[in-house]
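Just dropping this structure here.
With one protein chain removed, the remaining protein chains of the complex are shown where they sit.
So, chain A:
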Amino acid sequence: MAFPHRPDAPELPDFSMLKRLARDQLIYLLEQLPGKKDLFIEADLMSPLDRIANVSILKQHEVDKLYKVESKPALSSNEQLCFLVRPRIKNMRYIASLVNADKMAGRTRKYKVIFCPQKFHACEMVLEEEGVYGDVSCDEWAFSLLPLDVDLLSMELPEFFRDYFLEGDQRWINTVAQALHLLSTLYGPFPNCYGIGRCTKMSYELWRRLEEEEDGETKGRRPEIGHIFLLDRDVDFVTALCSQVVYEGLVDDTFRIKCGSVDFGPEVTSSDRSLKVLLNAEDKVFNEIRNEHFSNVFGFLSQKARNLQAQYDRRRGMDIKQMKNFVSQELKGLKQEHRLLSVHIGACESIMKKKTKQDFQELIKTEHALLEGFNIRESTSYIEEHIDRQVSPIESLRLMCLLSITENGLIPKDYRSLKTQYLQSYGPEHLLTFSNLRRAGLLTEQAPGDTLTAVESKVSKLVTDKAAGKITDAFSSLAKRSNFRAISKKLNLIPRVDGEYDLKVPRDMAYVFSGAYVPLSCRIIEQVLERRSWQGLDEVVRLLNCSELAFTDTTKEDKASSECLRLILVVFLGGCTFSEISALRFLGREKGYRFIFLTTAITNSARLMEAMSEVKA
C-alpha cells in the first residue's frame, strides 16, 4: 500500500517560493493605488487567490470591501475601484459600463485593472472603443504558476484548451514561455529538453527567445531540474477521455477537484453541511490512497480504521501520567486522522453508490473493448443505447469521441445515425458541438481513402503559407488520422497479461486503467527518457502526425548533479489528468526518478467535452 519512494529518490525543489512571489507582486500592485479601495475579483481567480493570500493581507493593503465581478451593477461607494480579472472581453465591457455610468452621474473615481496573468491588446482595444481608455489604469499580475501540491504546478487556465486546440488562438503561448522562463530563473537551466506537438514547439521557441533576450540570467546557475518534457494534449486525447479509476482521478471525475480542493456534499459528510477539503500531500490519509486503484482503497481504509481503534484503545489501563502524555502528544494526531478517515470513507461510499447506479462496470468494459479494438459493433450499439436512454450527454459524447479516435473516425453510416440520435436526445443545437469536435479532430467521419488523399493534396497546395514557406495546419484535422491502433501496437499500450493483473502490486503504468491500457502520453515520456532522445521512435512520431514537431535539446552540463538528472518536469499544454500524474508517479518510483508536473489546468474527460460544447453568449 502506498509505495514509498526509493531511498535514493531526489528531493523536490521548494515551490512555495512561487506563492510568496505572487503574493508580494500583488501587494506591490495594490500599493500602486494608495488609499482605501474596493476590490472586484473575477470568480475564476478567487480560488487561486485564496491559495496564496487571504483577506487580512488584502486589508493590510487598504482593500476595503471585496466584490465578485459579475453582470450586476456595482454597489460600491468607494472612491477607488480596483479590478482583478482575467483578460476577457466581457470583463472589459463590464468595467467600461461601470465607468461610463459614473461619468453619466458626474462622478469621478479612480479605476485600476489588474490583468492576471497578462493583458491582451484586444482588451485595451475594447476599453478604447468604449471611451474609457485613460480613465482606467492597467497593470499585469504575472501570477501564472500556482503550486497545488509539492509536485504539481497549475497555471489554472482551463480556457487554454479551447482557445488553442479548437480556435487555434496562440494567445497563451507567451504566458507559457514566461512561466518557463521564470522557472528556469528560479531553479536553474534545464540541461535536457524534449517536446512533442505544435504548441509545444512554438512555446519552446518563444521561451528560448526570451532566454536569449535576457541572456546571462541563468548562466552559471546550477541546474536543479535535469529534464523538461513538454507535450500537447492533442498528442494523446485517448488517455484524457478514459474513465478514471485511481482514487484521486475518481474523486475528480465524481466531485470535481477545483484548484486542489473539493466540496464534499451532505452525501459524503453524512451531515447537512458541505465540507471543503484540501486534497494534497499534507492529508496523510489521502496521500496514501491517491494513486491507488480504487479497489485497493477500501481495504486500506478499513485497515487504517482498525489501527486507529487500537491506538485509541491503548488509553485503557494508562495511569495518570501516561494519560497526560497521550492527551498532550498523540490525541491531536489521532483525532485529525480520524477526521480524515471518515471523510474518505464517506467519499468512497458515495462514489460506490453513484457508480453502481450508472452501471459503471458495463461502461468500463466498453471502454476497454474500444481501447483494444474488439467488438466494435457491440460498443457502438452500447453507445447508441446510452444516447437513446438520455444518459448524461457528456458521457455519450465522450464515448463517441473515444470510438472515433481509436477507430480513425466513425464510418459514415454510424456517424450519421449516432449524430441524429444525439441531436434528438439532447437537443438540436448540439449540431454546433459536433462541428467543434470535428474541427478539433475529436470526433470525425472516415472518408474513403482515395478521396482523402486527393483532398489533402489539393488543400495542401491551396494553403501553402507564403509567409512561413511551409504548409500550414489549417486543414490538419482533415488530413490527420489518429492512428491509435498502430501506435498502440508499436508502443505496446495494451499489456499482454497471463492470468490476473494484480492491482495491489502493479507491474506497469497500466494499473491506472485496471491493467487494460498504458496511458499513451506517459509511455511516450518513459520511452524518450530511456533513450534520452526520440531516436528509434521515428515511426511513432510519424503516426502521431508530429514528424517535424518532436525535438530534443541537450546541453552539456557539467554542473548537473546525478540527483538533478533524476528530476523531471513534465509540461502538459492543454491539461493533464490525475491518472497520468499517478502513472508517472509510479514510473518515478520504479526508476528512481521524481516527476514534477506543470499543466495549464487539471483536466478530465468531462472538462474536455464541456470545453467543446457550445455555450450561449
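By our rule, a contact is a pair of C-beta atoms (placed from the backbone, for glycine too) under 8 Å apart; a residue touches a chain by one contact, two chains touch by 3 or more; residues count from 1.
We adopt the following convention: contacts and distances are computed from a predicted model.
*Asks:* Quick one: the chain not pictured, UniProt calls it what, "Histidine-containing phosphotransfer protein", "Protein YIPF", "V-type proton ATPase subunit" or "Spermatogenesis-defective protein 39 homolog"?
*Replies:* "Spermatogenesis-defective protein 39 homolog"
*Asks:* Given the contact definition stated above, which residue among A:I394, A:A447 or A:A486 touches the chain not shown here?
*Replies:* If we include the chain that is not displayed, A:I394 is the one touching it.
*Asks:* Would you indicate which residue among A:V85, A:I228 or A:V277 is in contact with the undisplayed chain?
*Replies:* Looking across A:V85, A:I228 or A:V277, the contact with the absent chain belongs to A:V277.
*Asks:* Of A:K365, A:R485, A:R542 or A:K591, which residue touches the hidden chain?
*Replies:* Per the contact definition at the top, the residue touching the missing chain is A:K365.
*Asks:* Where the complex has a chain not shown, which of A:A516, A:L529 or A:L587 is the residue touching it?
*Replies:* A:A516
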